[in-house]
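Can you keep this structure in mind? I'll have questions shortly.
Only a single protein chain was left out; the remaining protein chains are all shown in position.
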Amino acid sequence: MSSIPAVKVDHLKKHFKVYKKKPGFMGSIESLWHREYETVKAVDDISFDIEQGEIVGFIGQNGAGKTTTLKVLSGLLYQTSGSVSVLGYNPWKRQAAFQKQFSLVMGQKNQLWWDVPAMETFLLNQTIYEVPEKQFRNTLDALIEILDVKDIINIQVRKLSLGQRMKCELIASLLHNPKVLFLDEPTIGLDVVMQKSLRDFIRQYNKEFGATIILTSHYMDDVKELCERAIMIDRGAKVFDGQLSDLIDKYARNKILSLAFSKPVQKKLLEKYGIVKNWTGSTATMLVPRKEATKRAATMLTDLPIHDLNIEEIPLEAIIREVFGEENRLHL
Amino acid sequence: MQIRFKVYWRVWKQVAINALQIAFVNRATNALFLTGKTIRFLVMLVFLFLIKNNIRTFAGYTSDQVVVFFLVFNFIDSTTQALLRGVYSFGEQVRSGEFDFLLIKPLNPLFRILSGQPDIDDIIFLIPATIVSGYLISTLDISLSISNVLLFLLLCINSLLIAIALHILIVSIAIITTQVDGLVWLYRDLTGMGKFPISIYADLLRFALFFIIPVGFMLTVPAQVLMGIKPSIQIAGTLLVGVGSLGVSLIIWKKCLERYTSASS
Partner (left out) sequence: MKKYLRILSLSWQKGLVYRADIALWRFRQFLNSLMSLTVWNVIFAQGNDLFGYSKDQMITYIFIAAFLQGMILATSLHGLASRVYSGEISFLLLKPITLFSYFSTEEIADKIKNVFFVIIESLVLFFLFKPVLIFPEGGQLILFIIWTMGGVILNFIFSLLFGTLGFWSPETWGPKFLFFIFADFSAGKLFPLDIMPEIIQNMLFLTPFPYLSFMQTQMFLGKLDMTQTLHHSIVLLSWIGILSFINHLLWKKGLRSYQAAGQ
């Protein structure tokens, strides 16, 4: 690892002005001469450093400011205040030397030419990024191999499935071997198998090229599997930055017990073992303290007519929801 | 900043070949477009020749000269449309976020936006239309000299600069409003007024078409120079407007880019 961080964000702020329309016909008429604007603080004073070769996950709810941060880092948006640098460059200046070393992948957006095969976009990108022929072929072959898309790169893009298209998008973004890679919801809309193969690929890319990767995702599995470090953002502010396992240890006090009974069991009977979340008589879901989960399950097995029992971690989503809950707002 | 001409040229070539491929896939549509453009051109010519046969002078110009104004309009308009067609899809590119991908590439985003999809129909149309125009001009009572033709060609390049400047203005506004169609069509109609010499319009409009939206410099002055008529504005002034408007539009582009909000996902 080098001493200069790959990504440096210092007191970054990005505010937008948003126009508010009043509902209804009269509202439309009124907006003809009078418009109200509201300032949205999409990113409000965030700082962090990312070392070269790290994979960092951005987590947070919709509209928390994850994508906005990535867009500022890519030079798409001009920050309201603060400073950012990527590989020592100011992204906003959009110098070619910088742009040749990074890439942005957005799961919901296309750069591929819709009406021609993906290969045409690859070739165009080769020209734009000035990738030497030999390197281009090697990278392309490697990417095609890993992503298993040999047969589809010569088919019109509009005829591809979402997953196939996403793989081609990834190739188009990686042909110039970027050192820094921003992935914004790369697995959105993909089925579970495809998600997994993309994750494997991202990990492999990180290892092989020593690339620095920032990833945002809705799917906690993406973050859990790929990122050691997570940065949690809520309403434009950073609320957590550290090891993902710390986050779980810190906030996941409970585990989930799912039970199925061979004979109906009264709710009251269950309540002395933990918090009952759900109860039908023949099934129940309960929360039990993390550290005692196994012990309590064992006692319940001997005490109650249980024919099926399951112990699960609380999903990361739920933890985050809890962390971000109105009453539990953290100020770290 | 070093400009990588070779890269730009190669990118343009590749993009043009792709456009050609797409045009070929949608060949029926493109044939219809080409037919439409041809009909529009021919009908306008019929109209102008009707005028030519029925009246002698047109606001101080001979009726032959009026035909030349239109032919020059058609040449410059088709050329700029052929090269700058990419603007039409820019609104969609901003809304869909495709614009983001243009911004992160090591290539001036304006280059891709403006020249994004060279219009194959216009390029095909331009060849016979130019030949027909040349032939018609040779039959008209117009005196051409080599120096005037050369000056005319120089002014055509200047017109291209003005057209580029106006298109940059359109996309700059579109960055903020994400709507481009209304403005492009306004541009088309404003330049369309240059089918006739701009000097025929009422004072205020004439002033606007020279000094607010420089359509007069783009279309009327080159035609006047071609025919050896004293131009409404001096050639030097016209060239200055070309370079100046490009400079101003680039400043506006930069300012608007700072306010870009990027379509959120």
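As written, the chain order gives the labels A and B, with residue 1 at the start of each chain.
Please note the rule applied: a residue touches a chain if its C-beta (ideal position, glycine included) is under 8 Å from a C-beta of that chain, and two chains touch if they have at least 3 such contacts.
As the structure is a computational prediction, the values presented were derived from the model and not from experiment.
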item	value
Among B:11, B:140 or B:183, residue touching the chain not depicted	B:183
Option touching the unshown chain, where B:30, B:108 or B:130 are the choices	B:30
Positions on chain B contacted by the hidden chain, ascending	26, 28-33, 35-36, 39-40, 43, 46-47, 50-51, 54-59, 177, 179, 181-183, 185-186, 189-190, 192-193, 195-196, 200-202, 205
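To be clear about the criterion, only the chains that are shown with their structure count from here on.
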item	value
Chain centre separation in whole Å, for chain B relative to chain A (CA means)	45
Interfacial residue positions of chain B with respect to chain A in the complex	4, 7, 10-11, 14-15, 18, 21-22, 25, 96-98, 100-101, 103-107, 257-262, 264-265
Chain B-touching residues of chain A, taken from the complex the two chains share	16, 63, 67-68, 71, 74-78, 94, 96-97, 99-100, 102-104, 106-111, 113, 115-116, 120, 123-125, 127-130, 184-185
